[in-house]
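Of the protein chains in this complex, one is absent; all others appear in place.
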Amino acid sequence: MIKDILKRLWNDKFARIALIVLGVIYLALFFADFMSPYTKDFSDRSMAYVPPSKVFTIDENGKFSKPYTYNYVREFNPETLQINYSFDRSRKHYIKFFSKGQPYKFLGIVPMKTHLFTTDSEGRIFLLGTDINGRDVFSRLLFGGRISMTIGFLALFVLFPIGLLYGGISGYFGGKVDMIMMRFAEAVMSIPSFYLLIILASILPSGMTSSQRFMLIVIILALIGWAGFARVVRGMVLSIKNEDYVMAAQAIGASKLRIILKHILPQTTSFVIVAMTLSVPSYILSESGLSFLGLGIQQPDASWGNMLKEAQEFTNILYRPWLLTPGFLIFVSVLAFNLIGDTIRDVLDPKSKVR
Amino acid sequence: MDTIKYILKRILQTIPLLIIVSMISFFIIRLSPVDPLAELKLNPSVSPETVEKERARLGLDKPVIVQYGKWAISFVKGDLGVTSTGEKVSQKLAERIPNTLLLTAIVILLTWLVGVPLGIIAAVRWRSNFDRLLTVMTSIGMAIPSFFFAVLLLMFAVKTGWFPIGGLTSPNFVDMSFGEKFWDITHHLILPVIVLFTISLAGLQRQMRANMLDVLDSDYVKFARAKGLSEWVVIYKHALRNAVNPMITLLGFEFAGLLSGAALTEYVFQYPGLGRLILEAVMKSDINLVMASLMMGAVMLILGNLIADILLIITDPRIRSKA
Partner (left out) sequence: MTGRVFRILLLLCVIALFCKACIVRDVQPKITSEVKTSASDLALSYSMPKNVTINGIDYLQSQAPVGIFGGTLVSSTIGEGPKTFNPFNCKDNTSAIMSGVMYDGLFTTNPVTGEVAPKLAKGYTISPDGKVYTIYLRQGIRWSDGKPITADDVVFTWQNIIFGGMGDTSTRDSLVINGKLPSVRKYGDNIVVFSTPEPYAPFLRMLSAPIAPKHVFYNAVQKGNAYFDSFLSTNAKPKDFVVSGAFKLKEYVPAQRVVFERNPNYYEINTKNQKLPYLDKLVYLIVGDLNNEVLKFEAKELDVISLQGSKVARYKSLEPHSDFKLYNLGPDTGTMYISMNLNNRKNDKGKFYVNPIKQKWFSDLNFRTAVDYAVDRKSMVLNIANGIGEPLFTSESLNSIYLNKKLKPYDKNLDKAKALLKKSGFRTDKKGRLFDKDGHRVEFDLYTNAGNTEREAIGVMVKQDLEDLGMKVNFKPIEFNSLVNKLVSTFDWDMVIMGLTGSPLEPNGGKNVWLSDGRLHMFNMRTPQEGKIGILPWERELDEMFDKGALATKFEDRKVYYDKYQEIVYTQKPMIYIYSPIRIVAIRNKFKNIYPTSLGGLTHNIEEIYINKPVRY
């Protein structure tokens, strides 16, 4: 079935583009250490808020040369109260491809030093400029993307088992159990999801490590969506449980849990796949919304949401619009996921023949 | 008579729902390690006695169940308590809720006024350039993060000077004539409405289109066409009514989504609404305020669903007979 889905996806023009775009993004994120010239925490404080580095291919004499860049030098002018950036033309820093740069551990295990592009240790290649602490925006974009783009999937892995089981049990047992379980789920659904999100995020204990915080945010995101999902699953289970094969399994004497897990829930697969693909974008948006408010991923970690938080300051938008790139990336990813989800739904949903 | 009984039954069902909602919210908030008195404590000019007074007033020295009980009793009596700074919660809510309602009502109205016709047209001209264009635009509309869009629009407002920078009314609102007041509020609402409208339009238009496509393909429409009725009559007399019905349940969810989604937009536009109030209350762990706002949000959501259900009953005879 997966092969069939992929084939159909590939055939649709838009879905194909979306798949490629997402593929490129995830590949870049996977190889973030390799593709970015600097490590996650690197900062050069003498280069805070510099504009994107200029890469020259024709040197000052008009001849073609290997690409090089100049470092920026900052000066504070006490009269205009401005910080001016000028090139330090005393030294050219050549761009090297596939060469050795700052050491890192690929996948956290393999120590490596090779980067896609880098420059010598004195030089600075900031493709998208730097932020307030002198950290390379381009590198942080890649590392932050890891968090923003994976948090959705992880939340799904928490949410779906819970929702499936909850809905399955409630629908199968029916009666009082069903009523109580559904009342509770409805109550959770009745709380406006964003309000619940910020309340849960604000009660996170302080002083956690970044990975702990990441995990807890994943759990919170999952807690928001499970109720609606469970409800639909329960509705489907209610109709499925009267099917013949279910009654047959009951007649044989299979345990209730086994029936739920092996016979009923698999019938919901197509719905689950569609729901999953369409939920990922909403999680990406929720996480970036949370981080934007300062409740999600905290400094010094990067996420596209908290990078936008810094970017939205007035002077930044006016003078450093490159800081807004995370916003566009979020937009592109969400768009891509939506397109893919639409196509998958067209494929799997029985009513799809009309579209 | 049956309908009224059904309506009453539904209303009664919401009461235990509200109780469970309030319990869940209260315990979550009280789980928080945040101390509501923290700001007072760090203010060098506020004495320890004042802090103690506050602690007693908020009942923080009693066990959680007792605190919930205290809260529930006063809630039922209509006393929503006092915020951690001494203002009445009910008053703060009364200030903010109408503003949020105004915003969401306008957005829902616009979305439906524009979304339904667009959905119909897209379905009728299925796979035409117009339909494709709409699909692309709605995809974009759904993908833009609301706060990002809001920030961009705010910049636009600053650069062009055509729109006020957030808020709801101008400083000299009180001295304006009625007509001027009307325009002033409209002027302030334009940008936040654009943000929310774009996002909800996308969802609605697609849903309408999908429903319409389903209906257009159904037997009775084919029958109506076979009868020789004009396309116009087929669409507007037969197909439309059935396509719109499932949308009514959507109304409830629209409302819910808007309440949630508006919070970020309110934050960026500094709009004096419920979303921003909750945000500030949550940051300070001001339990009375958060509880009350949460309950209000839940009430509005449940009401939205209720109204949707009632409308459905009224318009769809099939459900009426079942109930």
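Here are a few things to note about the model shown:
Chains here go by letter, A and B, matching the order in which they are written, and residues are numbered from 1 within each.
Convention: a residue touches a chain if its C-beta (ideal position, glycine included) is under 8 Å from a C-beta of that chain, and two chains touch if they have at least 3 such contacts.
Predicted model only: the values in this text are computed from it and were never measured.
If you put the hidden chain back, the residue from B:124, B:137 or B:158 that touches it is B:158. In the complete assembly, the contact with the undisplayed chain comes from B:173, out of B:68, B:173 or B:253. When the full complex is taken into account, the listed residue touching the unshown chain is A:56, out of A:56, A:106, A:153 or A:271.
Which of A:119, A:202, A:268 or A:333 touches the hidden chain is settled by the complete complex: it is A:202.
Residues 33-36, 38-50, 82-83, 85-88, 91-92, 95-96, 154, 157-158, 161, 164-169, 171-175, 267, 270, 272, 276-277, 280, 283-285 are the ones on chain B that touch the missing chain. For chain A, the residues touching the chain absent from view are 43, 45-46, 48-49, 54-60, 62, 74, 76-83, 86-87, 89, 132-134, 202, 205-209, 294, 298-300, 309-310, 312-316, 318-319.
In the analysis below, only the chains that are shown with their structure count from here on.
Separating the CA-averaged centres of chain A and chain B is a span of 26 Å.
Residues 16-18, 20-21, 24-25, 28-29, 31-34, 139-140, 142-148, 151, 155, 158, 210, 213-214, 216-217, 256, 259-261, 263-264, 267-268, 275, 278-279, 282-283, 285, 290, 293-294, 297-298, 301-302 of chain B are the ones touching chain A in the complex. Contacts from chain A toward chain B in the complex involve residues 183-184, 186-188, 190-195, 198-200, 202-203, 205-206, 281, 285, 288-289, 292-293, 308, 312, 314, 317, 324, 327, 330-332, 334-335, 338-339, 342, 351, 354-355.
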